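This structure is in structure tokens; I'll ask about it shortly.
The excerpt is restricted to a subset of chains, each kept in its original location.
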Amino acid sequence: MRMAMIGLGKMGGNMARRLCRGGIEVVGYNRSPEIVNALAAEEGMVPAGALREAVEKLTAPRVVWLMLPSGAPTEQAIEELNALLEQGDVIVDGGNSNYHDSQRRGATVAKAGIGYVDAGTSGGIWGLDNGYCLMVGGARDAVALVEPALKVLAPAPERGWAHVGPVGAGHFTKMIHNGIEYGMMQAMAEGFALMKGKSEFNLDLAQISELWRHSSVVRSWLLDLTADALKQDQQLDDIAPYVPDSGEGRWTVVESIDQGTAAPVLSLALSMRFTSQDEEGYDFKLLSMMRNAFGGHAVKKAGE
Amino acid sequence: MRMAMIGLGKMGGNMARRLCRGGIEVVGYNRSPEIVNALAAEEGMVPAGALREAVEKLTAPRVVWLMLPSGAPTEQAIEELNALLEQGDVIVDGGNSNYHDSQRRGATVAKAGIGYVDAGTSGGIWGLDNGYCLMVGGARDAVALVEPALKVLAPAPERGWAHVGPVGAGHFTKMIHNGIEYGMMQAMAEGFALMKGKSEFNLDLAQISELWRHSSVVRSWLLDLTADALKQDQQLDDIAPYVPDSGEGRWTVVESIDQGTAAPVLSLALSMRFTSQDEEGYDFKLLSMMRNAFGGHAVKKAGE
Amino acid sequence: MRMAMIGLGKMGGNMARRLCRGGIEVVGYNRSPEIVNALAAEEGMVPAGALREAVEKLTAPRVVWLMLPSGAPTEQAIEELNALLEQGDVIVDGGNSNYHDSQRRGATVAKAGIGYVDAGTSGGIWGLDNGYCLMVGGARDAVALVEPALKVLAPAPERGWAHVGPVGAGHFTKMIHNGIEYGMMQAMAEGFALMKGKSEFNLDLAQISELWRHSSVVRSWLLDLTADALKQDQQLDDIAPYVPDSGEGRWTVVESIDQGTAAPVLSLALSMRFTSQDEEGYDFKLLSMMRNAFGGHAVKKAGE
């Protein structure tokens, strides 16, 4: 199988590597040619200097897999591909797109007979070696065309891919996956903070996280990673208490609102990230002010 | 009526003032004699230099009202009074005691025939002029003995006191009152933060809080105070984003757990105060570390 | 002043009444003519049988105030008015529209020189007698044209209206108002449930809610209403534990997500409503199933 991989960043680069090593001929394109050249040299990837060139190096039916930032870069690439590709070709969006966008894009390119597959991708930087978890949405024949690549990216016996539904269902499933991830992470972080807060026990959090990896109810990959990291450093003095968030945690809460389905913990896990990002703390300042106003309680001054 | 007021701080001092002005003869005691002397000079309060002296200046049946910090100071005063008072006298605890303590203390002094009234007190620094809201627990005859003072502290037509149940019920009701207060305050603070966050509208939060005071659904005393404060300053640059908490918010959540009755918003309002008090942010540091571990996401360094 | 009121339901009907009684000539239109006729007979309102007729009964510069369900009915009326009105006329949307819609609609009608005022309205069924709270967005001259009506709907000295910002700012402010309302209501409901749950004290919740109305920190209009209702019935046996929600609580949480500003309690208050609406409880069923799976804990069967 020959296919194109567009976007060779942290995720796309590793996926291209894994595909090359698995016997897939990958035509790769990235905005910065250095990465393209490096992958060509290291992995035998076929280099392309432009999206158009990548397409031209394929034969019908073409498979073009995008690993681009969601939003404008993905939107633009799909618009361009809509003009370049022809009936029977398939676009795969492996990025973190909002599933509503995927539904819309799938419908748009379908008018030209182009297939659309949304492949929600989990596994992070570990996917190169361990394989990825791919949640795939799309029509049956479009997915079939992509299947050889899916098998390399997420091989048996640890089968890490599945066709979960129509276009949009892949990114929807990935979105929920990440929403759950937010909640699990927050639960774990709170528990470790409580253990650290119990200073009289002087607990060794590296020891405990390692311990819990064996036969406990909370054993999980997130715990594996936490244990590894705490072995290096459990004070975390160098890390700022600031937690970024990306689209999918937010979209999960919006989905909860759209459905009217309660997701209190997933919503709260997101709110806590916002709180961590908020350097002003206007809400807290107001609360302090109110306490002073009704009870005469002293206000802690800024900088104190 | 003659009674003693023990503890003449921010709350007790104003209550003594209000009682004196309302025709009650108040024997007042405070650890620092300056306050005692000042109230004696200004309000005609009868000064006492010790708890024992205050008791000696009363005639049976005696009413001794405590406005002391909850915990050790209140505990100690009640132990002392248990020895000083006699059958038919009444101790009133107007402080912020845990209702379980009040139940225990009431049972202890009852053995000596001493009545016990727990008077949960709301109204803050405004009570001197506006009167207080008093949630009173105790036996009927004990409360009857205290009634003249209650009427002065919380007069008609804005009747601000009620006998809500047996010993403990007063402080229980006050505890729940404060739990609700935490939730209402947090709700309001979040709303104002969202308005401040919508910078393109450049909203005047002093104007809006004043506006809402008239005929809106959220009109409330907390809003009145907020509006007054925002008129002075709506940037709040001088205030640290740090919100203390006192016993009653915590006890409300413990009560929820003891009962198995859900109080998700009251619990969360308390958690948010803890978050505001946490200068280390170990939970957030862990989350940032985990994101790095699974996804290679950059960590914001401390001090960045 | 002569103006049109379109939509004479629970809110619009009372507003028309109040305007008529305050000396404004109101041309009123509603889909069902009975309401129109009743208001014409009772209040001297000028009846109109169609939106077009209502417009024709005004003279330039015209003010047309909409009190319609948000969404399609409001959208449609504005489209129609865009064709019927002319430069210098003003549309007022007093309904519960999403502020993004108001911004879009304001921009659309501005092309024809038509002014747009979004008047977020609070006060519910009590506004007829007490006056309303009106949060007004729009250009200065458009608001000025509407001012006589605002003064009647929300008169001094309890001035209940303010011009808070450009088009959209009125509905934005109303949205936040409702978000806060959700949080305050939830806080209060949880507190009362905790008091009911403390059965050994046998608290009279009608008494306590009335008590808190006087000098307490939680005194508020919501408490006033609660006290009135609990006087009638504090068991609430006839009421289902089901809490509907409307757009504005949802939009407040979406705004929090769009801004990245934490609103944990407002989000949770919304989630709790969703939980109350959920008759299946799939989340809880899953939790029960999981407990069984890891711990062998018995599962409560449906219908038990």
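As written, the chain order gives the labels A, B and C, with residue 1 at the start of each chain.
In the analysis below, a contact is a pair of C-beta atoms (placed from the backbone, for glycine too) under 8 Å apart; a residue touches a chain by one contact, two chains touch by 3 or more.
Computed from a predicted model, the values in this text were never measured in an experiment.
S.K.: Count all the copies in this homomeric complex, not only the 3 that are shown.
M.R.: For the whole complex in this structure, the answer is 4 copies.
FYI, only the chains that are shown with their structure count from here on.
S.K.: State the chain with the largest centre-to-centre distance from subunit C, centres being mean CA positions.
M.R.: A
S.K.: Per the contact rule at the top, check every chain pair and give me the one with the most C-beta pairs in contact.
M.R.: B-C
S.K.: Which chain has the mean of its C-alpha atoms lying nearest to the mean of all protein C-alpha atoms shown?
M.R.: C
S.K.: Could the interface between the copies subunit A and subunit B be described as same, meaning over half of its residue numbers are common to both, or is it different?
M.R.: Same: most residue numbers at the subunit A-subunit B interface appear in both copies.
S.K.: Roughly how far is subunit A from subunit C, going centre to centre by Cα mean, in whole Å?
M.R.: Measuring from centre to centre gives 38 Å for this pair.
S.K.: I need the residues of subunit C touching at least two other chains; which ones are they?
M.R.: 217, 256, 261-264, 268, 272
S.K.: Please output the residues of subunit A touching subunit C within their complex, sorted ascending.
M.R.: Listed in rising order, the residues of subunit A that touch subunit C are 217, 245, 250, 253-254, 256-257, 260-264, 267-268, 270-272, 274-275, 277-278, 283, 294.
S.K.: Quick check on the complex: what are the subunit C residues that touch subunit B?
M.R.: 122-124, 126-127, 130-133, 135, 154, 158-162, 164-166, 168-169, 172-173, 176-184, 186-188, 190-191, 193-195, 197-198, 201-204, 207-208, 210-212, 214-223, 252, 255-256, 259, 261-266, 268-269, 272
S.K.: Over in the complex, which subunit A residues touch subunit B? Could you list them?
M.R.: That would be residues 10, 124-126, 185-186, 188-190, 192-193, 196-197, 221-222, 225-226, 228-229, 236-244, 264, 268, 272-273, 275-276, 280-297, 299-304 of subunit A.
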